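Rest of the complex left out; these chains stay put.
Just so it is clear, A and B label the chains in written order, and each chain counts residues from 1 on its own.
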Amino acid sequence: MDSLNKLWLSTGLANFELGQVIMMLVGCGLLYLAIARNFEPLLLLPMGFGAILTNIPVAGFSEAGGFLSYVYHGGIETGIFPLIIFMGVGAMTDFGALIANPKTLLLGAAAQTGIFATLFGAIALNAIPGIEFTLKDASAIAIIGGADGPTAIFLATKLAPELLGAIAVAAYSYMALVPIIQPPIMRALTTLDERKIEMAQLRPVTKVEKVIFPLGVLLMTIFFLPAATPLVGMFCLGNLMRESGVVDRLSSTAQNELINITTILLGLGVGSKLSAEAFLNVETLGILGLGAVAFSIGTASGVLMAKLMNKFSDVPINPLIGAAGVSAVPMAARVANKVGLEANPHNFLLMHAMGPNVAGVLGSAVAAGILLALVG
Amino acid sequence: MNNMEQQFLEAGTLMLAGMVFVFTFLTLLIIFINTVLAKLAVKFPDPVPSIRKRSNKKNNKAVSGDISPAIVAAISGAVTRYRQQHSQQPSSSQEAKK
């Protein structure tokens, strides 16, 4: 009898709390988005699964000695996982389009308006009872507007670890929603003629340019914003491994096995922060709302910047590629291409949109550095 | 509300400083590309590969001869289908791999 009672007391049924049940449903929701909707599955699948695991009663996944606590403290709290993923993303990134058309960096800069406007918005939300965002919290939330997962996770871990779960969910969800969020904004802010603009073919970029570029970016970051060098530095390391052509086996591993291993663990670890206390509150709603605003403002700013540049430049820019400045590589570039094709079936913007797209990655890493330097 | 006002002020400053900084930074990067990289592109152009040589190289890799990969693929496809049709033994080689 004693044993039976002990067995009953060790079941989940005898130990569930409502919050845990709800958070498991949230985890299932993330799995649904990942599997059925193909929303950023590489991160949302492990993250959703991590959310389920961490909320299992008795099992203690995130308590001292639990598997997820090792993953979180060892890989995320230390910043190691996001940095390794950033290195891998750097090794996957081709800056050719950006170097061929450097003006597109301005589009990547403009789209960061989404970040800083959200910062403002997060503070404004403090007017709502139950929401109490410090400037650190606000900064961590604002980075969602950067549309870059590892950057958001890295910054959130440093500035507001208790919000990490909600921020990561918001960041990846909206990145997955880019094909839904962006097109209406892009169409609303452009005329049909603007969307029809065809862009000149990009000049070829030499190998030496591609090798020196990441070093130049790193150098400038060192000069002006060392706080951004963890992110930018690892990104540039990956890119240098790629472009140098002398360490192909390292570059390949960074792009494949290493980033895959890290992605599984990062997802699980981020998911482990989706506990009821941390997620089930009005602040999470605020974060989700701010994320949508951030993406919209970023998209709009990019498009408007492109229109502005057309006023001052002879070489026409299709304003649609401005929307790719939010990063969300390579989805946003594909969206620009698709909306462009709707207006003009001969208008292939993909390569052109890759410029602002990767500029957006740099832009948000720089923005993260600024927030770290001034608020962190 | 005094506190919130101050926070707004801080957020505003942060926004201003941030946007200025981001634009300055990326503008400097444009200058870097237009000056340093542009010069480097002129000074160290990519070696122009002789087209003949290149295509030979590719061929060599694929068949160690002068047949293009496309052809080899074609032949291989044909042969594969031929074998699928004619060979009776169940192909247990796939399992063996596992």
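Following the convention adopted for this analysis, a contact is a pair of C-beta atoms (placed from the backbone, for glycine too) under 8 Å apart; a residue touches a chain by one contact, two chains touch by 3 or more.
Computed from a predicted model, the values in this text were never measured in an experiment.
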item: Assembly formula [one copy per chain kind displayed, counts for the whole file]; value: A x3, B x3
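Note that in this section only the chains that are shown with their structure count from here on.
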item: Centre-of-Cα separation between subunit B and subunit A, whole angstrom; value: 21
item: Of all residues in subunit A, those that touch subunit B in their complex; value: 98-99, 102-103, 105-106, 108-109, 112-113, 115-117, 119-120, 122-124, 126-127, 135, 138-139, 204-209, 212-213, 216-217, 220, 224-225, 359, 362-363, 366-367, 370-371, 374-375
item: Complex contact set, residues of subunit B against subunit A; value: 4, 7-8, 10-12, 14-15, 17-19, 21-30, 32-34, 36-37, 40-41, 43-46
